[in-house]
Structure formats: structure tokens, C-alpha cells
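Missing here is one protein chain; the remaining ones are kept as they sit in the complex.
When the chains are written out, they are named A, B and C in that same order, and each has its own residue count from 1.
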Amino acid sequence: MSKKKLTHKTEIRVRFNDADPLAIVWHGNYVQYMEDARESFGEAYGFRYLDVHGEDYVIPLVNVNVDYKVPIRYGEKAIVEIDFIDSPAAKIIFDYRIYRSSDGLLAATGQTTQVFLHKETLELQLIIPEFYAKWKGKHLAED
Amino acid sequence: MSKKKLTHKTEIRVRFNDADPLAIVWHGNYVQYMEDARESFGEAYGFRYLDVHGEDYVIPLVNVNVDYKVPIRYGEKAIVEIDFIDSPAAKIIFDYRIYRSSDGLLAATGQTTQVFLHKETLELQLIIPEFYAKWKGKHLAED
Amino acid sequence: MSKKKLTHKTEIRVRFNDADPLAIVWHGNYVQYMEDARESFGEAYGFRYLDVHGEDYVIPLVNVNVDYKVPIRYGEKAIVEIDFIDSPAAKIIFDYRIYRSSDGLLAATGQTTQVFLHKETLELQLIIPEFYAKWKGKHLAED
Partner (left out) sequence: MSKKKLTHKTEIRVRFNDADPLAIVWHGNYVQYMEDARESFGEAYGFRYLDVHGEDYVIPLVNVNVDYKVPIRYGEKAIVEIDFIDSPAAKIIFDYRIYRSSDGLLAATGQTTQVFLHKETLELQLIIPEFYAKWKGKHLAED
């Protein structure tokens, strides 16, 4: 019996200004695309930044990692697949695969880790917030 | 008897990511360079964003205008000359001339207009705030 | 007998990073939203940046103007209405109205003017390029 896998796909139009003088997406913009994918995942699964904020938490990143493989050009789209990685810790972990639309090649992979801080005190939460446990229970329940 | 002219010059390194696929500075970044020049002016004349905030005002832009003449390339610097334009209204008006460092050509001119809102109420101030009148008195006093 | 009015509407999700410490969209990002609207217009009417580039022209901005009225907050969308302004000159002129989604208020208006440069020589075109005259003929023909 395995848990459900939470995954989501989002398409991002590459802006003219996202591409650098080499006419390819500047590497730093992948971090933005990954955030776009998180927000799109959040809309699909009721876990947007503002949803979490409404539960009195902020969820800053403690780590971001990106491996770049092939470039994405202006005129293409970036297609981001994001997987929720279940963890017993009070953390939010996502894996990302970013494809370029012209030929479907894997352009980059990435991972982010976020923690929970109380919105007012900014105190790090070492125990999983109750709303997050419930959210996981609802969405990761075994079939 | 004429008032002093308040002017300031700031040099801005063009980031790789500021240039677009044509290898020239993307037009939207000039608005950022103009803000950089305002902040640099503010440091020189005691009129930074945080100084104004400390006086309980926020100063949003109500207008920005940019005329583009020649492009600036990656590897060059943008040299921004900013002039404070005195006005009897409760407004902050600046003129900008942006030069490219390679040959000194005028790359763009611009203008911004800001108004005063009270920091808490966000109410538009129709009368010049006292601290601003004092600041102008100090810096624009006739020689 | 009046010509058709070419207009287009596009919705833009406000990114977390588009908002500044006041939690409102930073003024410079409106210039990006206006470009997004031009590209969306271009997709609808066969006049994307890459279409023009394929006709051997680049179309840099020579002017941008934005009037700010009310702020747009993170969590809202920016809804941009863009109008093509017909002109006998070898110019591309657009008007913009940017609304915030929460209450439909007009957040900003803007205008951009672009010119045609030959892609290779970068020479300014004083006469309307043939492809542009045809494009206008097709889309602005009187009813």
C-alpha cells in the first residue's frame, strides 16, 4: 500500500526579459519558475502561500538547488513538473523537473526545502503544524 | 537670484541579466536605474526612502516617463544624472539623463513624479509636509 | 465609416516577488505587465515580437509612460486592456488600462511607442514597412 503521489504540471511563458544576451533563459530565473510551479501546485491542492499565511505561518526557503542541463530559449515555454516529497519533518520539500517545450528535453531539475515560522513571532516550528498534518492526511491518504 | 540646482550623478553596472536577447539593456530596467539614482540622490541629500518613511510618509510614483535614444550594452555602465525639480505642489519631481559609459552618448531621458501618502492612513497629502518644506528650504536656499 | 478597433485583454498573476515591502506591485513591474499585454495581443493578432523579427525588423521602444492610480496587491491579478492606436507614422503605438482584479478599479494607464529598425543594419525605418502596412490593412479594414 503506497501513498498517493502529489504532482502537478505548469506551463510558463518565457518572457523576452527572462532571456539573457545569449538568448537563453538566465539561470536565476529558474528559481522564479520553481516558485511559479509551487504556487500553481498550491492552487491545485489548496496550499498556496496565502493559504499557509492564513494559518499563521510563513514558509521561507532554507535551501534551493538547481541542476542545469540544456538551455531554454526565448519563444519556448518552460514546462515544470513539481512533486511533493513527503517527509516526517516539519518541512515542505518539492522536487522539480523543468522541460523546454520545443523538443521536450529536460532542461533542469531542482529541489526546494521550506520550513514553518510562526507569522508573528517568526519562531521556527520543530513540530509539524496541525493544519499541515491534516492537509497531508487528506491529500496523501492511501488509496 | 536663483535657487540652487540639486543634481547628482550615479554610475550603475549593467548586470548580465539586465541585457535582453539583443544584448542591450531591456527597456524596463531603466525604471530600476532611475530608482537607483533617486536612492543615490537621497543618500547624498538626506532624502532616502527610509528617511521619508521615518517622517511617516510613503511616496509612491504617480507617473514615470522614459524616452529611449540609443541602447546600452552589457559591459558598459549606465551613468544617471538626476535633477530635483522644484515645484510648489506636494509632489516630488525628478528629471533624469542616462548616458552610456562607452562613448558618453545620451541613452535615455526620463521623469518621475511622486506624491506623499501618510504611512498609516495612506491618505494623499495635498499640502506640502513640513519636513519636506524644511528639507527644501535647507537645500534650495538661494546663494 | 470607422475603422475597427484592435483591442485585447490579458490577465497577469502577480508574483510574490512582484510586490515590494509595502506588499503592493513595485511600479517598475507595470512596464513588464505592459510588455506581457503586447505579447498577448501579438499572439491574438499575429504580431508577436518573433513575427516582426521574422520580417527582419526589431521594434525597440522609444517611449513608455505610466500613470499610477491605485496599487495592486499580491494575491490579486492585473488585468491589462491594450488598444492598438493607428498612426500614419512608421510607429507602433499602444494604450494600456491596467485593472486590479479584486474590485475592478483602474490601477494604472500607460502608453508605449515603438519604431522599426532593420534587424541587421539597425537603421531606423522612416517609411512604414510593407508587412506592417499589410497587417494593418488586414486587421483595421473598415467594416
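Criterion: contacts are C-beta pairs under 8 Å (C-beta built on N, C-alpha and C of every residue); 3 or more make two chains touch, one makes a residue touch a chain.
This is a predicted model, so every value here is computed, not measured.
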Where the missing chain touches subunit B, by residue: 13, 15-17, 32, 35-36, 39, 49-50, 74-75
Residues in subunit C touching the chain absent from view: 16-17, 19-23, 26, 28, 74
Footprint of the hidden chain on subunit A, which residues? 22, 27-28, 31-32, 35, 58, 60-69, 71
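Definition applied: only the chains that are shown with their structure count from here on.
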Longest centre-to-centre distance from subunit B, chain (CA-based): A
Could you state the distance in Å from the CA-based centre of subunit B to that of subunit C? 25
For subunit A, which residues are shared contacts with two or more other chains? 16-17, 74
